[in-house]
Every structure is written in C-alpha cells, then in structure tokens.
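Notes for the one structure printed next.
Complex shown without one protein chain; remaining protein chains in place.
Labels run A, B, C and D following the written order; every chain starts at residue 1.
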Amino acid sequence: MDLATIIGLVLGVGAVIGGMIMEGGNPMSLFNIPALVIVMGGTIATAFISFPLSRMLGMAGVIMKTIFESGHDPRHTADELVAFAEQSRREGLLSLESKAQSVTDPFIKKGLLLMIDGTDPERLRTILEIELAAREERHEGGIAVLEALGGFAPTLGIIGTVMGLINVLSNLSDTSTLGHKIAGAFIATFYGVFTANIFFLPLANKLKQKMKHEAHLGEMAMEGLLSIQAGDNPRIVREKLDGFLPPKQRSGDAAGGGGDAGAGRGARAA
Amino acid sequence: MDLATIIGLVLGVGAVIGGMIMEGGNPMSLFNIPALVIVMGGTIATAFISFPLSRMLGMAGVIMKTIFESGHDPRHTADELVAFAEQSRREGLLSLESKAQSVTDPFIKKGLLLMIDGTDPERLRTILEIELAAREERHEGGIAVLEALGGFAPTLGIIGTVMGLINVLSNLSDTSTLGHKIAGAFIATFYGVFTANIFFLPLANKLKQKMKHEAHLGEMAMEGLLSIQAGDNPRIVREKLDGFLPPKQRSGDAAGGGGDAGAGRGARAA
Amino acid sequence: MDLATIIGLVLGVGAVIGGMIMEGGNPMSLFNIPALVIVMGGTIATAFISFPLSRMLGMAGVIMKTIFESGHDPRHTADELVAFAEQSRREGLLSLESKAQSVTDPFIKKGLLLMIDGTDPERLRTILEIELAAREERHEGGIAVLEALGGFAPTLGIIGTVMGLINVLSNLSDTSTLGHKIAGAFIATFYGVFTANIFFLPLANKLKQKMKHEAHLGEMAMEGLLSIQAGDNPRIVREKLDGFLPPKQRSGDAAGGGGDAGAGRGARAA
Amino acid sequence: MDLATIIGLVLGVGAVIGGMIMEGGNPMSLFNIPALVIVMGGTIATAFISFPLSRMLGMAGVIMKTIFESGHDPRHTADELVAFAEQSRREGLLSLESKAQSVTDPFIKKGLLLMIDGTDPERLRTILEIELAAREERHEGGIAVLEALGGFAPTLGIIGTVMGLINVLSNLSDTSTLGHKIAGAFIATFYGVFTANIFFLPLANKLKQKMKHEAHLGEMAMEGLLSIQAGDNPRIVREKLDGFLPPKQRSGDAAGGGGDAGAGRGARAA
Partner (left out) sequence: MDLATIIGLVLGVGAVIGGMIMEGGNPMSLFNIPALVIVMGGTIATAFISFPLSRMLGMAGVIMKTIFESGHDPRHTADELVAFAEQSRREGLLSLESKAQSVTDPFIKKGLLLMIDGTDPERLRTILEIELAAREERHEGGIAVLEALGGFAPTLGIIGTVMGLINVLSNLSDTSTLGHKIAGAFIATFYGVFTANIFFLPLANKLKQKMKHEAHLGEMAMEGLLSIQAGDNPRIVREKLDGFLPPKQRSGDAAGGGGDAGAGRGARAA
C-alpha cells in the first residue's frame, strides 16, 4: 500500500476543511450542487472528448493503483540478475531454463526465455526495447488523462464563476442575497482549483514517479539480461547494475575496492 | 463512430447549461451577439492569419473525423503481418504479391509491393520512414490549428470583456442598466474560455491521441515488414509485434513459455 | 499573395471594431495616445533590447513577406527532381549541367552543380545540411522577434493599466471623470492583448508554417539530389519523394500497384 | 558553507518584512493560523501525494545540503587526473593502484579500480555513464519535490483566499470587521506566493545548479579516465580537461602556444 498517497489525501482535505473551520466558516457553505454539476460534469466531459473511451473506462483502476500499490525493490531484482549471471557462467545459459519459469517479473521472464531460445543479441535488444517503450507509452496514457483533468478543472471553475457573476449582475435588484450569490459563484473556482491541485495533478505526479521507477527497473533488467547473454563476468554485471541502485542499496564491493568506497559514495551522493 | 467524443460534447454543453438553470439563471442571458462577433470572429481571424488557406478549408473535415471516426485494431494488423511472415517463409517473398493487392492499409500495401519489387532493406526503411514522418506531419497540421484556436479564444474573450468594460466605464451615468452591461462584458470571457476548453483543446487532444495511435500502428507495421523482408522466424515477428500491443491483446505465447507468462504480464501491466 | 493572412487581418480588426459598434460603443473611445505611447513604445523597446539592430531593421520585410508571399508547390519540385533522375540515368550525371543553370531554386542549383563538379556524397550531404540548417536559423530569427513582441505587448499593456490606475487612485477627489479615467487605464491592456493576439503571434505562426514548409521542401530536395547522385532508379526516387507530398498530390503509381492504391491512401490520410 | 544561499534567505525575508514596516504596517498582521494550516498543510499534502514516502523523508537533508554545502573545485580534479595520466605513462596503468585507494571522489576511484582490473574501454564507459545518469536522476528527484512545492503553494494560496472570500461574502452583515476579514483572506495568497518564490523555487534552482556542476565534473572525470586508459599523451589529456574549465582556471599552456593564448581566451570568454 502506498502510504504517502493516503497520508497526502487525508492531510490535503483535512487542512482545507480544518482551516475553514478555524476561520469560523461553515464547511457546508462550500457545498453547492450547480457549481458541482458545472465543474465536475464539464471536466469529465473534456476528458471524454480528449481521450478514447477505453482509456476513460480504465481510469478508475489507474487511480486505485496509484493510491494503493507500492513499488518494486530494485536491489532484489539486481541480486536476482547477478545470481543468473553466476549460474549462467558456471552451468551455461541453458541451465537458466528451469529458473526462468519461476520468475515473477514477466519482462525478465520473456528476456530469459528468448535468450535460452537462442535469439541473437541484436534481436533480443530490439524486442526488449520495444517492450519497454510500449509499457512506458501505456503509463503515459494514464498520466495524460490525469494531467488533462488537472488542466481543465480550473478553467471550468472559471467558467462556472463567470456564469455565476453574469447571473448575479443580470439581476442586481435583490441586494439582500447579493453576497451569498457572489459567494456561490466563487465556489465553482474553489472546486476547480481544489480538485486539480489536491487530486488530479498530484496523482499524475505520483503515477509519473512510478513510471520512472519502473522504466529505471526495466532498463536495469535489460542491461543485466544483455550482460548475461554476452557472458560478462558476474562482477562486471554487479558493477553495471549497482550504478542503477541508490548508493545505500548497493552491494558495496566496488571493483574489489572494499566497503569503504561504497560507504564514501553513499555518504556523498545520498 | 467515436462514442467518447460525442458523449463528452453532449455532457460538456449539458453540464454548463444545466448548472446555469439549477442556479436559477436564464441560459438565454448567455446569448449576446456582439460578444459572439468579437470572440468567434476574432478567433477565426487569428487562425486565418496563422495558417495557410488550404489548411483552414480542410479543418471542417478534420473536426468531423475527430468526432465520428473510430480507430484501427492493432491486434488485427499484427495477426495479418504474422500471417504474411509465415507465408513468406513457406512459399517465398514473391508469393505475397496476390495478397498485397487486397491489403486495405495503403502503408502496408506500399511496403509489400516495394519488397516484392526487390527494393533493398536500407532503401525500403528510408521510404517507409519518410512516409510515416510525412503522415505525422499532416496530422500535426490539424492539431496545430485546434490548439491555436484554443489558445486565442480566451484572449479574444478578454479583449471583448475589456472593450465592454471600457464602454461601461465611459458612460457611467445610466446606473440602472450598469449590472446588465457589465454582465454583457463578461459574456465575451465566457465564450472564449468555454469554446477553448469544451471544444478546441479537447478535440486537439483527441486528434493527438489518434495520431499517436496511428504512429504506433505505423511503427509496428514497419517493424513487421522489415522483419518479413529479413526472413525472420514468424515466432520472432510475433514477439516483436506483441511488444507493441497492450498486454490484453497479445497472443499469449511468450517465446514458447506458454499462456501463464502472458497472463502474468497482462495482470501486472494492465 | 497569401490570401488567408489578409482575410484574417481584415476579419480580426473588423470583428473587434464591429462588435464594439454593435454594443453601442464608440470605436474612437479606444483611441488613446498616452496608452499607445506606453504600450507600442515599450514593446518596440523590448524588441530593440532583445535583438541585434540588423534583425530589427529587417523585420518590416519579414512581415511584408509573411503577409504577401505565397509558398512553393512541392509537387512541381518533385516532378523536376524525378525528371533529373531520368535524364541522369539515360545520359549520365554530367548531362544535367545545362539544366542546372536554368533551375530557379538556388538550393537545388547548388546541389546539382556540386554533384556535377564531382563532390563525393558524404561532403555533398554535409554541405546541403549546413545550407538547410542555416536557412532555418535565419527564419527562426524572424519568428523569435514576432514572438517576443507578442509576449511583451500584453505585459506592457498591464504596465500601462497599472500606471493609469495609480494615477486615478492618487487623485480620487474628482469623481465625475473617474469612470472615464479608469476606462483610459484599461485601454493600455486592450492595446497590448489586441496587438499580440491579432498581429504578432498569428504572424509568428504563419512564418513558422512557411518555415516548416520550406524545410520540408528542402529535405525533399536533398533526399532527391542524393538519390540522383546515388544513381537510384527513377521509380525509387519517385517513391521517396512521394512520401513527402500530401496524398492528393502524389503521382499515384505506388510501386507499380496502380492508381487505386494511391486513391485509397489519398482517401484515408486526407 | 554556501554563503549565497544564506545571504539570499536573510535578504529575502528581511526585504519583505522591512518593506512592510517602512509602509507603517505591523508584520504580525501577516500571521494568521488558519491560512497557515490551509496553505502549508495543503502544500505538504500535495507533495506527499506526488512523491514516494522515502523521498519526502529525505527532503530535509536535501534542503540542508542546498543551504550549507559548497561545491567542488574542478581545477583540482583536472590536475589530479593529469597527474594520473603522467604516472600511468611513466610507470604503467597498474602503478595507479595505490593512488586509487586514497582518492576521495568515489566516482574517480571506481573508474580507476575498474581500469586497473582490466575492464575493457567499452564496458568501462558504459559503467561510468550508468553511474553518472543514475546520480543525476537522484538529484532530479529532490529538485522535482521542490519544484512541485513551489508550483502547488501559490494555488493553495488561491484556494485559501477564495475560501476566505466565500466566508466573508456569506456573512456580509457585520460590516465593521469586513476589511479585516478580507485582509485575512489575502494572507493565504501571500503565504503561497511568498514561500514558493523565496524558498521552494530558488532552492530548486540552486539544487539544479549544483547538479549541473556535478554532472559537468563527472563528465570531465569520465573523459579524463577514458583518456588515461587510452594511453593519451598527458598534454592531450590536459587540453581535453581544460575545455571543461572556466577560462580563468585553465592551465594556460594551450598546445604549447604559451600563456598569452590562454590569457586572450580568458579575457574574451569571461
């Protein structure tokens, strides 16, 4: 479970509602159905016009994933790949066949099976790169929807507020309810800016972070697989993969230089 | 027919008009001919200054296509290419000549005919890449117009509102109609922001999605055609093309690893 | 003559002035010399600070060209290059010498003469690429000025309005002319937003379109020239150049596949 | 210690508070707890939603580093590498082993050890490039958080102000405290714009500068290491590395051309 997202959502809604109460305002005065219809209806409409239907239907899943799913551990993947490199050196590439079946990451599994099948390095790299690029494109699809929602919500808030002000100005005779009506007009802006900045844009950011993390992991896995196929020394494989890890997660034996090199690097680049 | 676009357009207009009625406003009060002349006339003018005449005349068609045309199925294209790869392996490249005549996608048709003609791989790739790049450029032409309209409409709305306010302020004596006149000035802003955010920008987004989809399909087709020409094993062709498909649409037999690899991948990357 | 630009300029000014009159305002009330001095003087000043003097002096010519000059026909250039390819195949590269002298496009002329001179392909490509890049850079120079003017004009409008409001607020005693004075302050904003969005930015867009068109033409010409030098079959030259043309302008005989392939492509990608 | 950052922070806060006092205002009137809760609570919330928890927890360290740590001296690194090149030429690459152990920069240490280990140039370059790219990615992580905070803070200020105005407008009866309440609403905007522009965005800039500096240093070190491995003449190594240094820090003996060439260059490119 991705704790930070949940902390953030609770904190964000809490801070705004809490601040309102501390100011002596009534949070219920922020509840306004016509403004909700204009801003949320309009924002969802822009997303439907902007994207294919299938993408829209998949968004609930994407948002849930962003809120609840946590990432993978790159160190674990690196260790696994180095172990494969060692076995491949000792017992030959084909000995990895049984291991490949139990790998949970489908990208690494596909790479190992293609390698065992005897796919030549050039083709293997092409296939793995296509796979990574296509995965990234799918993620970008979800991010694009959230960013569009975050971009259109404030403008629809402005549309709602301008419409509200036109309503008020067209009928200035009843001055007793004037303040209340103008307040109502501003609620549309509040809805637009609030949903964009507390939900849509930060969730798009989180999804982007996850995409980057997975792309990083994917590149590391590809580098590792190609290194195994090339028959690289496991120490060289380790060195290559270590470069992808944050300093604290590294194996710490830089080219036989011992732990203090890793420690120094960890201290500096942290 | 692209259902999402139509749902979105109806929902967008409905939400804004509906919200207005729920607020007790009269939707007809949003109808203001001078504001319409300034904002729509001015916006169309900026597009005419910005783009060649031929592009402007083609925009109605581009917009209709964006609203009504649905996309192609990448799985179908992948299957077709794998079938060609199999036939080419069994019966030779020239046996594809009769098939090529019945291919509906002109890009694949062109590629097959050039291949059968004996064009060398280097030249074939160059010709296909030029074709893809030029197609993308044509699509970008339509997107650029919609984005320009979406960018200029709100600023023309501001021009209309500022002009309206100058009118009002130059003649403050008649206070009875003041509110009405200021409301009128704001309608220009409403027109600019509304048309930009409900029509122009979301339609530009949809067109961009379609362009990306076609570019993706085109790249897949090119990869497949070059793989056929290179005489790749149909299994390798399948692996390459699978990388371009969303996990749910894949063939599911990753390098002989059986269906569960595909299933696992489908479950994870969905 | 570039009709669209002129239609756009007339329509843009007409829509704004027309809308003003329809609203019952007096267009002359938009005429305000101090605001004009601040906004236009200031905007031109920013351009002088931003760019070299020689560039500024050439801008009148650039703007005239954008308004009055129409583009070249890519189909014509493609036909010419295919004709050269045919002659070169039949009678040898040197036979193009007399033709080269009558070519009006200096880029193609330069390419042909260098080719006839026996420049090797590698060097020819380098020289032509340098030529294209430098031409693009010159165009970008003009676009940059227009975009800078379009970016600074609205901010100078804001400067003018803020200064006007400071004037008004510093001397609130004379309430009778208050409305008129505030209206005057807003005219500066009007000038800035109007000139930026009806003149500077759309003209920058048009110039960008022309640059893209010329760059496209230049790339096509380079591709064609190098293909002629390489001794490519004229059919292959035609196929390559066709990729650069919009589908409706193509020759229609895709790799011997006959007219219906071209027609199908034309119908689809239009 | 990075003096500029501290001078800037003191000056920024001082200028704003000082200007307030000079205007005769009471700085304490800028202190408003509900606005603080909304703006700071909401901004931190958006960061939690946007980024992984581990990143958030590391931000305090990143900010401290930006404020207090000063950069490395590129001239020193260049001299060290040229000395290695000289020793390697005189006594062989393996003679660097003892030196390598005492190198403080872990990147150069790793490179030297891998070189002594006999890693081939191709692999060495790949490993060093991965290392540099991963380090840059870690830095970009911190910058992204600060930029997100700087982007969200002003919008949360607007949310606070709009909410405050809704509060005020919903209850216009008590006119005596009206000014005070509206002032309170504006404090939220002040908090958002102030924190973004005095803290978050400038600190993100400084971090970006440090990242660029380290990347530059890293590239220089890589260029130098590969040059040492290739057995380049130390003079050539010096020439290469000099290119990375600002003119004033160069060694001044350009290809044997003597000090005046360096001086001329220094004078011109300063």
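Everything that follows uses one rule, which is that a residue touches a chain if its C-beta (ideal position, glycine included) is under 8 Å from a C-beta of that chain, and two chains touch if they have at least 3 such contacts.
Just so you know, these numbers come straight off a predicted model, no measurement behind them.
Q: Where does the absent chain touch, in terms of which shown chains it meets?
A: Computed over the complete complex, the missing chain touches C, D.
Q: Tell me which of C:63, C:96 or C:148 is the one touching the absent chain.
A: Final answer for the missing-chain contact: C:148.
Q: Give the residue, chosen from C:45, C:94 or C:230, that touches the chain omitted from the document.
A: Of the listed residues, the one touching the omitted chain is C:45.
Q: Any idea which of C:184, C:202, C:224 or C:243 touches the chain not displayed?
A: Among C:184, C:202, C:224 or C:243, only C:184 touches the chain that is not shown.
Q: Among C:87, C:167 or C:233, which one is in touch with the chain left out?
A: Of the listed residues, the one touching the omitted chain is C:167.
Q: On chain D, what residues meet the omitted chain?
A: Chain D touches the missing chain through residues 2-5, 7-9, 11-12, 14-16, 18-20, 22-26, 29-30, 71, 178-180, 182-183, 186-187, 189-190, 193-194, 196-199, 201-203, 205-206, 209, 212-213, 216, 223, 232, 236, 239-240, 243-246, 254-257, 261-262, 264-265, 268-270.
Q: Since one chain has been left out of the picture, which residues of chain C touch it in the full complex?
A: Against the left-out chain, chain C lists 33-35, 37-38, 40-42, 44-53, 55-56, 58, 61, 100-101, 104, 106-107, 109-110, 113-114, 117, 119, 123, 126-127, 130-131, 133-135, 137-138, 148, 152, 155-156, 158-160, 162-172, 184.
Basically, only the chains that are shown with their structure count from here on.
Q: Shared interface numbers for chain A and chain B above half of all numbers used, same, or below, different?
A: Shared-number fraction below one half, so different.
Q: Between chain B and chain D, what distance separates the C-alpha centroids? Give it in angstrom.
A: 39
Q: For chain C, jot down the residues that touch at least 2 other chains.
A: As it turns out, chain C has no residue touching two or more other chains.
Q: What are the touching chain pairs in this one?
A: According to the stated criterion, the contacting chain pairs are A-B, A-D, B-C.
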